[in-house]
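Take a look at this one; I'll ask things after.
Yeah, one chain of the complex is gone here, protein chain that is, but the others are all in their spots.
By written order: A and B. Residues from 1 in each chain.
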Amino acid sequence: MLNTGLLIILSLAALWTVMTRSLIKSTIGLAFTSIVLTIIMFRLNSPLAAVFELSVCTGLITVIFVSTISLASPLTPKEVELLSAARLKRFWYLPVILVLVGVGLLFVKVPLDFPLPHNPAGHDVRTVLWNERVLDLFGQVIILLAGAFGVAVLFKERKKK
Amino acid sequence: MPSLVILVPLIALLILNLPLGEVMRKASFWVALGFFIFQTVLLFCHHFRCICGSERFINSFFGMDVSVDHLSFMVMFLVNIVALTSLLVARHAIKDSDARFNFINLIVIASAGMNGVTVAKDIFSLYVFLEVTAVALFIAIALQREPRALEGAFKYILLSSIATVMMLTSIAVLFFAAGDTSFASLKSALQVSGKSPVLLAAIGVFICGLFIKGGLVPFHGWLPDAYSAAPAPVSVLLAGIVTKVSGIYTLMRLVAAVFGFKAAVCDVLLFGGTLSILVGAFAALGQKDFKRMLAYSSISQVGYIIVGLGTGTALGIAGAIFHFFNHAIFKTLLFVNAAAVEESTGLRNMNKMGGLSSRMPVTGATSVMALLSNAGIPPLAGFWSKVIIIIALWVSGRYAYAVIAILAAVVTLAYLLIMQRKVFFGNIRPELDGTKEAGPGYVIASVVLAAITVGAGIFFPYVFDHVIIPARSALLP
Partner (left out) sequence: MTQVSWPMFLMYCYFTAFVFIAGIYCILATRRLIRIMIGLELLTKGVTLLLIAVGYLMNNTGLTQALVITLIVIEVVVIATMGGIVLSVYRVHNSLESKYLRKLKW
């Protein structure tokens, strides 16, 4: 029951993220969604992944967003006002769509007819990560190197010609 | 060899980034060249004892769940060839030494990613390495930060991320049915409950994601922009191998090893492939930009591969694998030619060119080879693969699809001849009189690729028996 409540909060946070006007508020909404997701993950018996979600998604990604927004400083406040006034109308369809989909889903009978595998409780996450999924770890190392190159190349100020 | 294909690029990356300052920057081209040649050699002598010994040594540290069969072997060979080509092109095309150094690093990362894709035996590891490849390419497209390239990179990153989300959702549902993510357990779970609508929907979502990655027709919006806006060496890499490995090879592997050739899957593949063939061919007819025309041609040719796979018969799959091989070679060659023309004339609009064959003989001659192979003229390699695919369609009773494939081959010949006439044939335009060959890198790359195309066509029976049939047996045991 508590989980259902948390899931509803998660959906509402996502909704607010999409609907709010300013980019900074939207970023905060995203961080809040992430925090709610972290709590759900703790409750679903996944503490280590939850810690990652909290530190990386709530922390690092918010930092990336805020720094991109502030470095880009895209529009003056007046322009933001004009743009959002024109475009806010379109965002009001979202709650309607969500409610309609929710009601629709109640009537759809999903045929769940595949037998579920019976498997014993798997190993601990550390064992799985370090012993069984070494290939993924190497993938992570390589992608982090790629990301380092990307940040070094793309965030640097362009040379003046 | 399986774990070496991940570790060797990592070591090469470390060597490239040794803190030696300017020395390494100057030597980076040669280091990367040496690395790719070493990797090619490694592929060909993977049965040598020293390599097997070192492998056992490595596996005692990290037990990676990977394996190499003949198809992975062929794809890795193509990855190395195209990466070498791209490296040679980059030597001339990227003038700024910093940007070139970064690009060389990114090629090595992308090749590590593609190697990982070819050896993975687990659907989640496959996703990880698809992302490695994709991220390296996003950065490479945006590397020089030209406005159009940035726009192309943004479209690519957006659609690729959406494809990723679709694939992950499907992975989650399949995982729910199988309890594990390895190909073998997914396959056995799908054999038990393959008719369940939920699982069929999950498979459909996954295939749509791969269609986005491979740029097939309902989802091809990003591909012409990314191909034509990217810097020349990046478009060689992207068009030559990256979309093929991350979309088409993955699709082949998953359909054979996990999803199975169900009627629904085959229908989706046949329909999507035919649509790509038609839309790509007719869109290519109307293009002015050289690289954009080649991009649409790519969509159309990739459609043939998918159609061959969609027949589900042994013959069709062999044709698909052979066309995969040919297309990687001749499309890379055409992109190298486009890059050479752009380098020496500064032009991409085909209407402003003309008669370049007399000034750039090697580029002109090799592009004729690529054209003939692409259009399916005997005895070049592209002819055999297309014929096999069309015969497979006919034999399996899909007459309408076979007719469409034949008609589209005629359109292919038409747009390629238009390109050839506009760019290379005829009299030289006065303003292009001083044009010369673009540089030794382009010449070497195009001659080698043309030799492979012609060789694979002339020695077709040998290539078919010793490369394609073993590769097919990896998919259809």
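Methods note: a residue touches a chain if its C-beta (ideal position, glycine included) is under 8 Å from a C-beta of that chain, and two chains touch if they have at least 3 such contacts.
The model shown is predicted, which means the values in this text are computed figures rather than measured ones.
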item	value
Partners of the unshown chain among those that are drawn	A, B
Option touching the unshown chain, where B:A27, B:I162 or B:V387 are the choices	B:I162
For subunit A, the residues touching the chain missing from this view	4, 7-8, 10-11, 14-15, 17-18, 23, 26-27, 30, 33-34, 37, 40-41, 44-46, 48-49, 52-53, 56-57, 60-61, 64-65, 67-69, 71-72, 74-75, 79, 83, 87, 90-91, 93-94, 97-98, 101-102, 105, 110, 112, 116-119, 121-125, 127-129, 132-133, 136, 139-140, 143-144, 146-147, 150-151, 153-155, 157-158
Touch residues of subunit B, complete complex, unshown partner	124, 128, 131, 135, 138-139, 142, 145-147, 150-151, 153-154, 157-158, 161-162, 165, 168-169, 172-173, 175-176, 179-181
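What we mean here is this: only the chains that are shown with their structure count from here on.
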item	value
Geometric centre distance via CA averages, subunit B-subunit A, whole Å	31
Sites on subunit A touched by subunit B in the complex	110-117, 119, 131-136, 138-143, 145-147, 149-150, 152-154, 158
Subunit B to subunit A touching residues, read off their complex	6-7, 9-10, 13, 62-66, 102, 105-106, 109, 112-113, 116, 120, 122, 124-125, 128-129, 131-132, 135-136, 138-139, 142-143, 145, 176-180, 189, 192-193, 196-199
